[in-house]
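Heads up, one of the protein chains got dropped from this complex, but the rest are sitting where they should.
Every chain is named by a letter (A and B) in the order it is written, and numbering of its residues begins at 1.
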Amino acid sequence: MESILKVENLEIKYHTRQATLSAVHKANFEIIKGQIVGLVGESGCGKSTIASAIMRLLPPNGEITQGKLLFKGTDLLGLSEDEMRHRRGQDISMIFQDPMTSLNPVFNIEEQMVDAILAHRSRNQSKSRSEAREQAISMLNRVGIPDAASHIRNFPHQFSGGMRQRIMIATALQTNPSLLIADEPTSALDVTLEAQITDLIRKLRDDLQTSILYITHDLGIVAELCDQVVVFYAGNVVENGEIHQVFNSPLHPYTRALLLSHPSNKNKTVRLTTIKGRVPSLKDLPVGCKFAPRCDLAESICFEQEPVQTNVNSHFVLCHAYAQNWQGKAAETYLNSSNNYQPTKEKTPQRLLVSESEQTVQTKDLKVHFKDSIGFLGKLIGEKQGLVRAVDGVDVEVFHGESLALVGESGSGKTTLGRTILRLEKPTSGDVLINGQEITHTSQKDIRHLRVGMQMIFQDPISSLSPRKTVSQLLLEPFKIHKIRVDSDKKVDELLEMVGLSSEQADKYPHQLSGGQARRVGIARALALKPSLMIADEPTAGLDVSVAAGILNLMKDLQDEFGLTYILITHNLNIINFIADRVAVMYLGKLVEIGETETLFSHPRHPYTEALMSAVAIPDPSLRDKRKRIMLEGEIPSPRNPPSGCPFHPRCRYKEELCTRVPPKLESFQNSTQWAACHFQDQIGRESELLNH
Amino acid sequence: MLVYVVKRFFMTILVLLLVITFLSLLVHIVPGDPASAILGPRATPALIQKVRSAMDLDKPFYYQVGNMVLNLLHGSLGTDIITGQPISRFVFSVLPHTLILAITSLSLAVLIGIPMGVFSATHPDSWMDHLMAIISISFTTIPSYVAGLFLLLIFAVQLHTLPAMGLGKAGDTIDYIRHLILPSIALAITWIGYLARLVRTSLLEVLNEPYVRTSRSEGLSEGLIRYKYALKNALIPTIAVLGVGLGSLMGGAVFIEIIFSRPGMGLLIYNAIQIRNYPMVRSGVLIVSFLFILTNFIADLIYTFLDPRIQLNKGQS
Partner (left out) sequence: MQYIEKPVHPFNRILDHVPILGDVIRQPLGAIGFIIVLAFIICVIFAPLIAPYDYSRQDIPNRLAGPSAQYWLGTDHIGRDIFSRLVYGSRIAFGTALPSVAIALTIGTLLGLIAGYLGNKVDNIIVVLMDSLQAFPSIMLSLAILALLGPSLVNVIIVIGLTWMPNYARVIRAQTLSIREKTYIESERSIGATDGSILLSHILPNVIAPALLLAAMDLPWVITFEAGLSFLGMGVRPPTPSWGVILSDGYAHIFESQWPIIWSGVTLALTTLGFTLFGEALRDVLDPRVSGTRGL
């Protein structure tokens, strides 16, 4: 086994005006030829710092103070800047998180790719520009850019996000480097694209035998893709081992908690594990074990001494509990008794789906179309006015006390549908009924009064709070607006307690809160007026797994306590099993399938649902070979000019001639509660049924 | 792309019309009578009336606007009340001198300011960067008329090395250029400082963009990254500013032309103001504003042409 990169005792410090911060401490791991090593950890733990350090591209205030970076036996830290420059792009390449900003916007692809090849001209003998161009085109073809030769002169903005990430990969791999560093390459992409890209990366690794350091916060992707896992926490490698070992028998309490807090494959009866406290800031790292303050096993030694790395069957862990003289509880017992979720009220989801059950929300042929504003002059010179059919004829019912998840790729219209139900957007046609009352034509003034009963939790936790108001001002504002007299201090404390925050938070401003805290304030504010309907737009987006787990638990508790009806808008399919009773799948403004969550997962009746569900990366490496994933080709078309007939037909593997002409109706599958809009719904999912059982 | 150009063109025309309207309207909304101002306190009412009607002041303002637009379409700016000559003759005899002055100054600013900015941005926090910072801040804060007066004092009054007043001997190109040196430097100083700072900030910002990090990770040489990949991104927004620059230099030329007794639009307007010749002031201001709007429009088009992202209608992948 040839070692490609060996990180030895790496120590990275940042110098700031106030202090010197330790970003990475005594990091050790190794990448073997052809292996994919996953580097996981929550935000701010130093993952990206490691990547920059390997490239020797740390920001000016960052310094590698100790350790070695042995690349095929040569210490990269000993190279001159010029020697190092020739390693970059030639021997070690890198791809980044956001494909939108990682390509230079004012040069075409050819220019950028060819320059990247010619930068290493001295070693590539004397390669001409046209030879380099050929090399670039063949690599673009390889990563799945259709007709690369004629598109290579295009500028980055002319490609979609998924295509740009492919171009990034092509640029990184065209020189056939030995090591590829991928820094969260799919975090900015939809789940179907994520599956495409991870699949592409794996295939390229198989073909080219490139070693890959894959940096991510997503345990699902690690399980799908990696051979080795390095778990990072607060600048320390806390666990490092073979993928199955780490996922099946995690050693470090942090890894255990992280895996248990993941919502995927958890059903409604359990509670997610949460980790108390939050990731420490580099400014005040704890002495001793960095995880000790959040660890239930911690003994006094954990707070005083740094743990040393212990080797358990070539599975490394950084924890005092594995030392010889450990006297506390065995680490294996940590979180072993999975705490089962006890609903406060008996809940029978089945009953809710019976038609006579009360509807909280009903939409009738709801359409929301956006016209481009082209103005008077545009009309004068005959500019074509584009039309975006964001929501295009949706009938959906949400029953009292249930949770409906609204899923789909970005651009599917799910958020617009949610906003229109709350009349934050005015429908173009069709009706919205809330508790049987039609609100489509209600005046703005009357809508304001109705808002007491229906609330929204917005996507970005911090920016959905007015920045110059304190938490207590924000929480009291609903009462002020609706002229309800309350005992201010008591009410604020009560609301904060309800969402699990202490009253110390009352005087803080939004930017002083963490993402999770801000999310909780948003929920408290939405709940202040005791609404019956709550729409949550991506409630866990941007939050680390352990924080998100707390939010999901809270949402479930609140539903039980207040009998809330939830509509959850999300592209994170991992959470829906845990929180949703039913799922509605949207594609290009239309509802393509709706049904109970479990049925939808196990027996999808629409090819889009089928592909969507199979694209979810599940944090269980044992599934990766058993489960056959259905790769959805291409990307969601522009809602400006949707395909004729069934909007999904260009990406559908069951497509027949009929689909290109006739749009299918939403029909019940064998008179069950599952409805799908597909001409061939009885044929869908036969093979996946076989595979899943 | 075409749609954008057409829209931008219509907007330019609309703004131009509003500028004309505004200039005509001024006489009506501002207290005082320009006719009696020209003629002085001893003019007879009949004479005042005559001048008023010659200036169209007795007609409603929309008539004046229409009249002015019609005249403009015929290439005329009306007749000067005092000399009875067409105003356009005065304007076009001095306009080239102002244009030459403004363009020379802008070229100086580009040739000196941009390299200064690039050097500072590529050597951040070096002592040269700090020196450049002090020079460029001082340059931006010296008003052009102070710069002009100081240059006049040093080179013309004290050292007698360069001529200061007027345009030079007619027909003598070398002498014309010698007379251009001090005024154009005086006018350029602010813009040298401004461009240096603008380019520095813009390039530093670009050098922190993710795509520059990508280029570094590809192993491109620092020279290629700075002077090819980053610089183009940093200079594109500068182009749009240059359009504004040319216009504002023409406006600022008024001080320089007065200080150096240099015939031009500024001096023409200033002299007209001294004798309260309002129609002449109005025409002069209109022409300068027109050029200002035009250069902005052209700079915008160049900008659109240079930035591939704006060509939205070209083939999508």
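Details
As a convention for this text, a contact is a pair of C-beta atoms (placed from the backbone, for glycine too) under 8 Å apart; a residue touches a chain by one contact, two chains touch by 3 or more.
What you see is a predicted model, and the numbers here were worked out from it, not measured in a lab.
In the full complex, the chain left out of view touches A, B.
From the options A:R133, A:R389 or A:R451, the residue with contact to the unseen chain in the full assembly is A:R451. Check A:Q459, A:S488 or A:S514 against the missing chain and you find that the one touching it is A:Q459.
Checked against the full complex, the one of B:L149, B:I181 or B:L306 touching the unshown chain is B:L149.
Panel shows subunit B; residues 11, 14-16, 18-19, 22-23, 26-27, 30-32, 34, 124-125, 129, 133-134, 137-138, 140-143, 145-146, 149-150, 152-153, 157-158, 201, 204-205, 208, 247-248, 250-252, 254-255, 258-259, 269-270, 272-274, 276, 278, 281-282, 284-285, 288-289, 292-293, 296 of it touch the chain omitted from the view.
The set of subunit A residues touching the chain not shown comprises 14, 16-17, 21, 59-61, 282, 375, 419, 422, 424, 447-449, 451-452, 455-456, 458-460, 463-470, 477-478, 481-482, 509, 511, 522, 525-526, 529.
Keep in mind that, in the parts below, only the chains that are shown with their structure count from here on.
Centroids built from CA atoms put subunit B at 51 Å from subunit A. Taken together, the subunit A residues at the contact with subunit B in this complex read 55, 57, 85-90, 93-94, 96, 98, 101-108, 112, 115-116, 119-120, 151, 154-155, 157-160, 163, 168, 171-172, 375, 377-378, 380-381, 383. Partner subunit A is touched in their complex by these residues of subunit B: 3, 6-7, 10-11, 209-221, 224, 228-229, 232-233, 236, 306-309, 314-317.
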